[in-house]
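A single protein chain has been removed from this complex, and every other one stays in its place.
Our next item is chain A:
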Amino acid sequence: MSVSVAGSAPQKVRSHVGGMNPWQVFRIAWRAILGNPLRSVLTTLGVIIGVAAVVALTMVGQGSTANITRSLQSLGTNLITIGSNTGGRGGGFGLVRFGGPQTITLADAEAVQSAFADRIVGIAPTLQSNQQVKVGANNLNATVIGTWPDYASVRNAQPASGSFFNETDLQSRRRVAVIGYGIAQDLFGGQDPIGQRIRIAGISFTVVGVLPDKGDSGFASPNYQVMVPLSTYLQRLARSSSTGQPRVNAIYVQAPDKDALPRLQQELTDFMAQRRKVTDPSEYDFSVQNQADALASVNQVTQTMTLFLGGVAGISLLVGGIGIMNIMLVSVTERTREIGIRKALGAKPRDILTQFLVESVVLSVGGGILGILLGLAMAGSVGQLLRVTPVFDPFSMVLAFLFSVAVGVFFGFYPASRAARLDPVESLRYE
């Protein structure tokens, strides 16, 4: 029992001097945080929300960008689109505007065809509308497109079975149709639709071709499209048009190669302007765009969005960091006595600094991890809502995580160094 303890050991074991191990430091911080769980969660809420927003928005944003890029690429290669321009600059992604008044006509398409025959690979004007498509008792709504046979090559729409309609079908206004994969599946089940009859807006057509599965890429999915000869469309399906030339939604022109695109785009623009006898580009009632432009503008939108997200992330993490700093300052004040006691027992300023710094980093990293989990959940549900497959991006998650570590260190440093500098005498006296 009476083992002599104090003052009796001339050779003290000092080889250990070197401070605490990291696990010990972490445990102290963790206990301090668990000591007031509600406050800790509220403190990190800023970081949680910030990180969650960034993760979710990045995933959904990248998902929809991927969708748009994919559908743009599925439109065909080396493509130039002549569309209506009914106000302001050409439409968004270089996609054709639907719904507005159509200003380009079938005659435009025919004129381009004869004038550019030697310089283009194919040309296909389109006119489209949503129609009820019916087989027996099954029916669904599909986009019905009236076009020319070149559509198959120009828009990358070669049937997987059967064939596309041909020039004769167009000339003779035959009631033949090429249907998307989704329609074939939904209306015919396992049966081969080739040669079968479908009713479009009550009018009977014969299926001559079925497109391969193009994937459900969200909007304008080729899986739910029906292609019919434009002549047939104009005769049977178009709303009784007003007098004059039939109008079309777009004219797709395919260039022989990528290098020919810019020049052809310019020539087509000049040609269309000439036909309209206008010289001032601001008076153009049409737009001529190539696919590269469209992809570029998608990329630009993506970049803008990334910057915007970065801004949101920065601001929310800043706000979150200030929240953490605020609570850490309160915590240092509240624990002044504890700091004094620890100093009296041999804690160096560095030990105290580390203790509070680790506490704020644990808070912010905890917030970061919770934020990532919340962001993943949010991306899942928002993606489902918008029919977008979120792209899992480990890079943005690692970045968000590192950012929250940095926030913890940066905003924890000032409170921690205040704690480290506290005078032991003063802090022991603190009530």
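Quick note on the criterion: a contact is a pair of C-beta atoms (placed from the backbone, for glycine too) under 8 Å apart; a residue touches a chain by one contact, two chains touch by 3 or more; residues count from 1.
The rule is simple: contacts and distances are computed from a predicted model.
**Q** For the chain that is missing from this picture, which UniProt protein name fits: "Hydrogenase expression/formation protein HypE", "Phosphoribosylformylglycinamidine synthase subunit PurQ", "Outer membrane lipid asymmetry maintenance protein MlaD" or "Putative ABC transporter ATP-binding protein YknY"?
**A** In UniProt, the chain that is not shown appears as "Putative ABC transporter ATP-binding protein YknY".
**Q** Which residue, A:Leu38, A:Ala137 or A:Leu345, contacts the hidden chain when the whole complex is considered?
**A** Per the contact definition at the top, the residue touching the missing chain is A:Leu345.
**Q** Check the options A:Leu45, A:Leu399 or A:Leu428 and report the residue that touches the missing chain.
**A** A:Leu428
**Q** Please pick, from A:Gly35, A:Gly136 or A:Pro256, the residue that touches the omitted chain in the full complex.
**A** A:Gly35
**Q** Using the touch rule from the top, list residues of chain A that touch the missing partner.
**A** Residues in contact with the chain left out: 1-9, 12, 14, 16-21, 24, 31-32, 35, 337-338, 340-351, 424-425, 428.
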